[in-house]
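A single protein chain has been omitted; all remaining protein chains appear in their positions.
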Amino acid sequence: MPDMTKSDTSVAAPDAVDVAAPALQVVKSEKTRSLWGDAWQDLRRNKIFIISAVLILLLLTITFFPGWFTSANPAYGDLSKHYLQKPQLGKVFSAEWLGYDQQGRSVYARLIYGARASIAVGFGTTLLVTIVGGLVGMIAGYFGGLVDSVLSRLVDVFFGIPFLLGTMVVLNSFPERTAWVVIGALGFFGWTQLARVMRGAVITTKQSDYVQAAKALGASTPRILFRHILPNTLAPVIVVATISLGVYIGSEATLSFLGLGLNGVSWGNDISDGGNQIRVAQWIMLYPSIMLTLTVLAFIMLGEAVRNALDPKTR
Amino acid sequence: MTIIEEAFVPSPRDGEDNGGPLLEVRDLHVEFRTREGVVRAVNGVNYSVSAGETLAVLGESGSGKSVTAQAIMGILDMPPATIPQGEILFRGQDMLKMSAEERRKIRGRRIAMIFQDALSSLNPVLSVGYQLGEMFRVHQGLSKKDAKAKAIELMDRVKIPAAAARISDYPHQFSGGMRQRIMIAMALALEPDLIIADEPTTALDVTVQAQVMDLLAELQREYNMGLILITHDLGVVADVADKIAVMYAGRIVERAPVHELYKRPAHPYTRGLLDSIPRLDQKGQELYAIKGLPPNLLHVPDGCAFNPRCPRAEDVCRTEVPALLGITAQDGTELVGRASACHFRKETIDG
């Protein structure tokens, strides 16, 4: 009875040295695959990834080509446009679509142009903390010993400073707050998390046999670091970086709301303004808030999706 | 020692109770749905164990030996696993048809399992005494004090020195061998009828392995338990088993009493395995090596799964799946307890 039931499966493999993984995580022998390739296969079928990726792409387009979305000037205030004109939801994509604020500026135009500040600060800070934190973490993790002790304590010290309070104190001393200043302040207090992640990943990777094998061959330290350790630590770093991107965008808005963010058009500034008029004109605060929430959510979802795709255990 | 509760086995098949096997697996299939396709990990496995008997399930990684055990215990992750067909009869009752609650009652109480990695099977933040006592508190409703006394008694029984003093130690404070003893103690706590040991000594050193196997065999005799020993080690099997089932690519390819199997294997895979292990008592020449690799379970070869690696393979082996059939000796009598899934089983057993 147990036999003869299933002789349907594919062709027998006559090649004695054909690829066959011994366990259940079997692998097709036909095409070359890597962890990233697998992850991509996984992501392509992940609805959450698709949604967040589309959102982020849209956001990037808005950032780089605001003119495609509105012809209105976000800074131009026309007081004749009713002091607080209500949204006209039928007039999609027009300047009056989402109404006007107290100075007669188009809320929609400000929404479009405000994206730039968020994205610039988000990406800029993430890049900064990834480079600084990654480097510190890698050095601490790889060299260990006293270097590690000193750097780890430094990380602990920075970690102990409340993130927002720290940035507020720093930003408060800058009268002119350009994107660079905000990025610098956020990065200065934010690099520790990536340093910790990187250090942990490097320590794990450092002990693996293939790193020992490279050492046994006489490989130089840069070679071991950049060819063997770095590629194998990228996965957790990318995940943390993606998630923190959303967090930095939120932080920028928070700072702007508190009056310590970027000078100029930004969602945070508009939320702050809108907050003062929430009882007469809710929409001024509502729309930037929705955009901000969606943006942060998109990055966090993207990070989670990538994390799951890169972790073979979740498959 | 084992108390056979008659009330517990109301099954109509119970007429053969005394002579019948404790556990019988019938035509069990287990499949895993993966991205690449359906992996048929277990493909119609039949075996049985009686009280006091040791069945060794021998196989390499991917042969389905552990998956079968997990299916018996009901600890397979479903999904991705599914059991499309088969029966697992415990004292004549099909466990696959039981409710989750009924199965839970059997698990631990009637059938217990010992895993390879004792450290990860014990909770690191609870003391060993607490974990042992938990069995009595939960299943038998004993008081804390009584449970602790029972736990000490159990640790004594598995020969952990100074049991009373070590009762509040944590798992990491014990050595690998001692941890495996604690695992055995936990499995024994409720005096189960059947123990499934999945590679119980693989992670241990040789001298400790000998201690643990000895202990397991002794306790099995004492409690008259059935034992399913899952292993890849032909040496361990030879030491403790009564009968052996050899698995390859999700099927049993040979079944035999232990002495018979080593003397006259009836399947080329078994023969190859026996020939490929070096001997301790003599220096051999070049080792016999089975060519090729264990099959990819997504692409199991047509016909006999072993055919690409088999020195004896002929055309029939590539087209027809051989059934696991009994073997008749040269004088025409059926060989008791023997079966082989090879088209040429007679030729193989005769050399």
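In order of appearance the chains are A and B, and numbering begins at 1 in each one.
Going forward, contacts are C-beta pairs under 8 Å (C-beta built on N, C-alpha and C of every residue); 3 or more make two chains touch, one makes a residue touch a chain.
In this text, contacts and distances are computed from a predicted model.
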Among "Citrate lyase alpha chain", "Transcription initiation protein", "Carrier domain-containing protein" or "Peptide ABC transporter ATP-binding protein", the UniProt name of the subunit that does not appear here: "Peptide ABC transporter ATP-binding protein"
In the full complex, displayed partners of the excluded chain: A, B
Residue of A:89, A:131, A:150 or A:280 touching the missing chain in the full complex: A:150
Which of B:100, B:125, B:165 or B:289 contacts the chain that the document leaves out: B:289
Hidden partner chain, touching residue among B:135, B:234 or B:298: B:234
Touching residues on chain B - with respect to the absent chain: 60-61, 161, 175-178, 205-211, 213-214, 232-241, 258-259, 262, 272-274, 276-281, 283-284, 286-291, 293-294, 309
Where the missing chain touches chain A, by residue: 17, 19-22, 27, 29, 32-35, 149-150, 153, 208-210, 212-220, 223, 227-228, 231-232
